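Missing here is one protein chain; the remaining ones are kept as they sit in the complex.
Just so it is clear, A, B and C label the chains in written order, and each chain counts residues from 1 on its own.
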Amino acid sequence: MADQDMSNNNNDNLVVSENPEHPANLIPSLCAKFWTLGWVTGTGGGCSIKEDDLVYIAPSGVQKELMKPSDIYVLKLSSQTDLRNRSYLRSPPCLKPSQCTPLFLAAFTKRGASCCIHTHSHWAVLVTLILETRGPGFDKAFEINNIEQIKGFGRGLDKKGNLGYHDMLRIPVIENTAHEEDLTEFLEEAMEKYPDAYAVLVRRHGVYVWGETVHKAKTQCESLDYLFQLAVEMKQLGIPWLSDIEPTVPVRKSQQ
Amino acid sequence: MADQDMSNNNNDNLVVSENPEHPANLIPSLCAKFWTLGWVTGTGGGCSIKEDDLVYIAPSGVQKELMKPSDIYVLKLSSQTDLRNRSYLRSPPCLKPSQCTPLFLAAFTKRGASCCIHTHSHWAVLVTLILETRGPGFDKAFEINNIEQIKGFGRGLDKKGNLGYHDMLRIPVIENTAHEEDLTEFLEEAMEKYPDAYAVLVRRHGVYVWGETVHKAKTQCESLDYLFQLAVEMKQLGIPWLSDIEPTVPVRKSQQ
Amino acid sequence: MADQDMSNNNNDNLVVSENPEHPANLIPSLCAKFWTLGWVTGTGGGCSIKEDDLVYIAPSGVQKELMKPSDIYVLKLSSQTDLRNRSYLRSPPCLKPSQCTPLFLAAFTKRGASCCIHTHSHWAVLVTLILETRGPGFDKAFEINNIEQIKGFGRGLDKKGNLGYHDMLRIPVIENTAHEEDLTEFLEEAMEKYPDAYAVLVRRHGVYVWGETVHKAKTQCESLDYLFQLAVEMKQLGIPWLSDIEPTVPVRKSQQ
Partner (left out) sequence: MADQDMSNNNNDNLVVSENPEHPANLIPSLCAKFWTLGWVTGTGGGCSIKEDDLVYIAPSGVQKELMKPSDIYVLKLSSQTDLRNRSYLRSPPCLKPSQCTPLFLAAFTKRGASCCIHTHSHWAVLVTLILETRGPGFDKAFEINNIEQIKGFGRGLDKKGNLGYHDMLRIPVIENTAHEEDLTEFLEEAMEKYPDAYAVLVRRHGVYVWGETVHKAKTQCESLDYLFQLAVEMKQLGIPWLSDIEPTVPVRKSQQ
């Protein structure tokens, strides 16, 4: 234990595992990957994983590509958990908890998610800026259809299967607040208004993406970033995000 | 065997080899490389290799940079193989076969390919979107000439050598369908109409690229992605994709 | 020692340590990372770390991704240190000291910084070129507000905490000079005029970024590069860098 620089009176055992799939190992390896994608530049962004009633959270202000398991906070989730006032089972010494914590908890408690990722991807920021130019009332959701990658998203909570090519992906946009924790109520509001969305854009800030598993949160976050990049490039080329393409019906030879 | 987490009653031996060139090892290493290129974001895209009468296929829905040999499906190809209804020699537990399978098989059976790669590269998608703006009848093929990288493509099935600098590269575009398997008949139709093409673009979706060897499929896929990126940038700069440059005839000193 | 190719009469012990956080190890690993980010292409840019009264400096003209601890210069800083005429405790054989040295020393002596990074990032250069098109008098500072990543910057020397979402980040721009050392007086002038800035842009050249710790210099440099990239993309989309967004005041349920 000594060589892991952890004192024993802090539940350090919660973040020590040889299993690479353990949340305390997975969060650092995911964050390092996100850094290379430009999602968590300059300590921005974050990631949290829920396993049973334990929530593992990346700390604030750490260089994301250098994070270690011993940097991870652990929180116990209960029916009484207050999203704002909460106590940690484990707190790394010398670090600060992530300001994203109540937002991560909202995804876990309101949506049954097991993983939530927050990125500052500049594609996400640019999409919110492009929407802003449409003026008030027309800037509250990113909508795109008829792009294959849309199939990378689930239909929504308690619904089976994934979106289809002809479905519209709709991601709500909330306004940024001075303090990240203050986003929580607006995030929850957006979750209520868009019950099937797996993500919420934050104007001039970034995006929160969640999923029922780590796998789904991560691949939905990748698919969304792909779509944001595509949307910005479409805008630069003057191509609209929505189209009215009719489904192509294949004529099977056996039906002819 | 035990540490590879494979049960013996599933022909697992088909995907166990210490040779890095074995298809079950090559597909994961190729897919990891493709992930870093942004071709298979969010489990999109895929890859298949044919060796003799065995077809190795990446599964559906797996994070492409994390794929393992034990994730690979194996199919036996015969003259009776039905592209739609087929049985697997080996199926990994807990995974689903790729929806791209009948499209991969079309490249193997109709074109004698040994490897087929499917990417969701956003350059490919943007090229199909730019073509779409030309209107019906003018949007069914990507055409470019007088770019050196065109030499990276073979002249076509049963033809010797590669395209030249003054040849036109022509890649057909098919419309996307709600279900990926339904693309098969349109892909085959495009193969018949453009017998020399080594690739087919799918509108708002991506591209299928194949080759007589893994090497050729991979390098043709890279060359094509390079050309798609260049074409998008040319469009942004107002430079047309086709030119009428006359061949420069060098005057050899010995001929003067 | 022999295998490190260092002669003992040159204070080589100053750059030999097994601690990865030692400046002589940290500078090469940071520079290798910066190379992958495109910040120090073609031997451009540089990095220096101050620890107590010792200053460690990357040499001139070395491929930044290949730098070794034995390539590092060491300088002793004293109250008498002349920023232009200085003597080295250690000079690697066959290398030249960085022309950035007096600029790094200015950050250490005038701002109490512990690390200074100089990049040639083309986003930084493009920002100075865009500002230049505004004409004389309007091109001397990069200003941006209402982007979350701005929170990545400290409020300034001797001030507590970081900038907020509604604060404006202001980075002065100085004109480039024929010889990099001649930038020093203009850099110092800008430091005096903008006492809270942690960075100075150099027209058509790049940026100098510093911080009270290596961590802060590195993450502020990342945040700034993120903002420069975003600013260029905003310009291409016709979106202004400054906005007049009013703070969103959350209505806490307990206050209702």
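The criterion applied here is as follows: a contact is a pair of C-beta atoms (placed from the backbone, for glycine too) under 8 Å apart; a residue touches a chain by one contact, two chains touch by 3 or more.
Everything numeric in this text was worked out from a predicted model, so none of it was measured.
Here the chain not displayed is in touch, across the complete complex, with B, C. Touching the missing chain, out of B:Lys96, B:His166 or B:His179, is residue B:His166.
Checked against the hidden chain, the listed residues C:Asp139, C:Glu175, C:Asp196 or C:Glu212 yield one contact partner: C:Glu175. Listed here are the subunit C residues that touch the chain not shown: 38, 41-44, 63, 120, 122, 125-126, 129-130, 132-133, 175-178, 182, 185-186, 202, 204-206, 232, 235-236.
Contacts to the hidden chain, counted on subunit B, fall at residues 146-149, 152, 164-166, 215, 218-220, 222-223, 225-226, 229-230, 233-234, 236-239, 245, 247-248, 250-253.
In this text, only the chains that are shown with their structure count from here on.
The touch graph of these protein chains is an open line. Overlaying subunit B on subunit C by C-alpha atoms takes a rotation of 180 degrees, rounded in steps of 5.
The pairing of subunit A with subunit C is characterised as different-residue: of all residue numbers used at this interface, under half are used by both copies. Work out the mean CA point of subunit A and of subunit C, and you get 31 Å between them. Taking the mean of the C-alpha atoms as each chain's centre, subunit B and subunit C sit 44 Å apart. For subunit B, no residue reaches two or more other chains under the stated contact definition.
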